[in-house]
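All protein chains but one are shown at their positions in the complex.
Should a chain be cited, it is by its letter among A and B, assigned in written order, with residues numbered from 1 in that chain.
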Amino acid sequence: KSLSGYAKSGHGQATMKVNGRIHADMWSFPGSTPGINVIETEDPNTSPVDRVGFRRMRFGVKGDLPYNMLYKIEMEFAGGNDSEFRDAYLGWNELPIFRTLLIGNQKRPYGLDHLNSSRYNVFLERPFVIESFNQDARRFGVCSYGYSEDLAWNWRYGIYNQRLIQDEGNYSSDSFQAQVAGRLANTIWWDQCSDGRGYAHWAVSGTWADTDPLATTNNYAGSGLNEARFRHRPEARSINRWVDTGVIPDGDDYALLGLEGVINVGATQIVSEYQHVWQNRTVLPDVNLHGAYVYWSYFLTGEHMPWDRESGTLDRIYPFENFFLVDRCRGGTGYGLGAWQVALRYSYADFNDQDVFGGIGQSVTAGLNWYWSPYARMQFNYIYGEITDRDADNDESTPQPVNLQSGDYHILGTRLMVDF
Amino acid sequence: KSLSGYAKSGHGQATMKVNGRIHADMWSFPGSTPGINVIETEDPNTSPVDRVGFRRMRFGVKGDLPYNMLYKIEMEFAGGNDSEFRDAYLGWNELPIFRTLLIGNQKRPYGLDHLNSSRYNVFLERPFVIESFNQDARRFGVCSYGYSEDLAWNWRYGIYNQRLIQDEGNYSSDSFQAQVAGRLANTIWWDQCSDGRGYAHWAVSGTWADTDPLATTNNYAGSGLNEARFRHRPEARSINRWVDTGVIPDGDDYALLGLEGVINVGATQIVSEYQHVWQNRTVLPDVNLHGAYVYWSYFLTGEHMPWDRESGTLDRIYPFENFFLVDRCRGGTGYGLGAWQVALRYSYADFNDQDVFGGIGQSVTAGLNWYWSPYARMQFNYIYGEITDRDADNDESTPQPVNLQSGDYHILGTRLMVDF
Partner (left out) sequence: KSLSGYAKSGHGQATMKVNGRIHADMWSFPGSTPGINVIETEDPNTSPVDRVGFRRMRFGVKGDLPYNMLYKIEMEFAGGNDSEFRDAYLGWNELPIFRTLLIGNQKRPYGLDHLNSSRYNVFLERPFVIESFNQDARRFGVCSYGYSEDLAWNWRYGIYNQRLIQDEGNYSSDSFQAQVAGRLANTIWWDQCSDGRGYAHWAVSGTWADTDPLATTNNYAGSGLNEARFRHRPEARSINRWVDTGVIPDGDDYALLGLEGVINVGATQIVSEYQHVWQNRTVLPDVNLHGAYVYWSYFLTGEHMPWDRESGTLDRIYPFENFFLVDRCRGGTGYGLGAWQVALRYSYADFNDQDVFGGIGQSVTAGLNWYWSPYARMQFNYIYGEITDRDADNDESTPQPVNLQSGDYHILGTRLMVDF
């Protein structure tokens, strides 16, 4: 009776968590050269517009079902009229061989910076190469997740369809455009004494992806376009993509190899990744695309970036002292400082090869993170970058004359976030 | 205090359940003749595309309010950008005469296969006639639900607007296009000893629906189109409708009569329905459309299809043994088989009469259902069907020359589902 007014799951055999997050953003573009303006606005004299609003607004449900089954639906509502789903799957825990096996929309297993939750990532937006080679990360597929008993090793591997369907719900084509993908990770050093304030990680990941070279446009079902396309914004929230290969003509299949390394010593962390894509084509010469990034982060207030050894990803950050600011009853103001972190990232991607001019991007990002609590923080990023030899027309599926553009830019970004 | 972290309803006087479901699908179309290709793709040489993704992804809230009131909102997110609502109503329980009275979006009371939840239905998709005469089932209306004290009889009747508004939110027209509809059901046999492993059911249902013969297109509000239209896919997830009368010209009103019968003896069930529509027209000759289906299902593992005598519909299936597969601590693998069911359906619909060429559909579906638990299962369907004399242009509101197409097809479908 004392529980009247509490919410239940639909039937007594399901556990349920209702969770979500709010990320509110403010972006400004204080400087950009004409080449950048063409890429973003198609007009050399119109510079990218500033932006304020929501980056992420999510809530959803997840839980367990008998026996050993689990489910999750998470909705993204930041687009207003255009709701999208994110994680949306059913599956099992504790299976022989497959361990945790999930079926549905879930992250593809390459790119540490994508596998990290946006709640924990050090920088506002992901690096050129990580996002471009794994745009929006989640795809419909079947994936197995496991880790060794001593937590030194973890792995995930699966088969996916390559179309981003979180806005459409389905993929429709006789060419399945499947990919197999996997990641093997090793926490090679873990400082037991400090409960993980020191650790080192490496991982290797990859995919082999079969794309449909004949699908230069969507089919009658509005689906099926060739998935040989890699693109990203300027590691910030612009309207258009600033590196973009377009749909690579005659793209038959591609292979990706990714390497990751993390070293954490107390408040200091260094992270780096390299990824390479070998794009095979049926007639035209093959194309090579690649990129990398490295970042350093440091907690001025002495905390560290926790590590999840079961998934090989960043974990929730706990400030030594939460931020607060209140009037005390007995007069005066009580306060806590929260945690403060500085960070610097260099990112590089070369998407120009043969007849493909996706652009060569370089970017330096300086970051300042103010953690108010384990569940809330504010982030600041200053970005300076340049794009070289990007074909500003190649984001159309209909071929046009090559129109190479180059330029550089300054961007400022701020984000406030909570999760619950 | 031990309840911190538990979710409450907005005020203490509301009870609340948060429930939902995930249905993930895979469909392939291994064979289809040119006539079918024209119907689906407008090109005799382009066959229907395969499909993978989500069929249903729902969550929502429901509960009670003082005194005797109830509410429900259930959202469908499988469409990605295009969210839709499903059940969305408020109402009362325990009213005199009206018993449970619901106002809002709810299923129209005809077609047992539509009144059954998709969580319990034996086949992946509903039969030609049931879906065509009651497309997507739910409409905005007022409906009364009741049953007799001995559970032998149950009934529902109400008045509805005919427009499908779960994607639009409102119906706007001076012609209300109302319909009255009802269903009277009788569980004529119920084996008390086995607690309902044996039972028989019959029901009669019908509607009288007033449509707007002058509304050949939507009005300035983008609404109001004549609702005299009946259509369905091939009892599978194609892109387009394969039987489709189009908007029947000059359709003034129609009457529908539906008959249902169910016999269940232990693991075996036989179900059949027949429906007939009399479409009246102001000037043109009246049109008769009709169809039926019959299916047989059998649990290889001995369970039975439970029956809900309060609503006259299928109820949740409980396997004798849930499916599970785990490594035992002491070595070896533990497992449970779940429940296994086979089923066969024959379905028929004749939507050709006078100047209406919606097509004549026939379909045989073989099904295999693997119940993992009461809350999860996997379904397989193989479908062979044929469509005869379908006017492949009549799904447009603008009249075009008759273009009759015929053909046959093979379809394979698989679904994984959980509900919570």
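The working rule: contacts are C-beta pairs under 8 Å (C-beta built on N, C-alpha and C of every residue); 3 or more make two chains touch, one makes a residue touch a chain.
No experiment lies behind these values; they were computed from the predicted model shown.
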{"item": "Touch with the omitted chain, as defined above, among A:Arg51, A:Arg99, A:Arg197 or A:His276", "value": "A:Arg51"}
{"item": "Contact with the hidden chain (one of B:Gln166, B:Asn226, B:Thr245 or B:Ser297)", "value": "B:Gln166"}
{"item": "Residue numbers in chain A that touch the chain omitted from display", "value": "3, 6-9, 11-20, 22, 24-25, 41-43, 46-47, 49-54, 57, 59, 61, 77-81, 83, 237, 239, 322-327, 333, 336, 372-376, 416-420"}
{"item": "Where the missing chain touches chain B, by residue", "value": "3-11, 13-14, 16, 18, 60-61, 63, 65-69, 71, 73, 75, 79, 81-85, 88-90, 92, 94-96, 103-105, 140, 161, 165-174, 176, 219-221, 223-224"}
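We adopt the following convention: only the chains that are shown with their structure count from here on.
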{"item": "Where chain A and chain B are represented by their mean Cα positions, the distance between them in whole Å", "value": "38"}
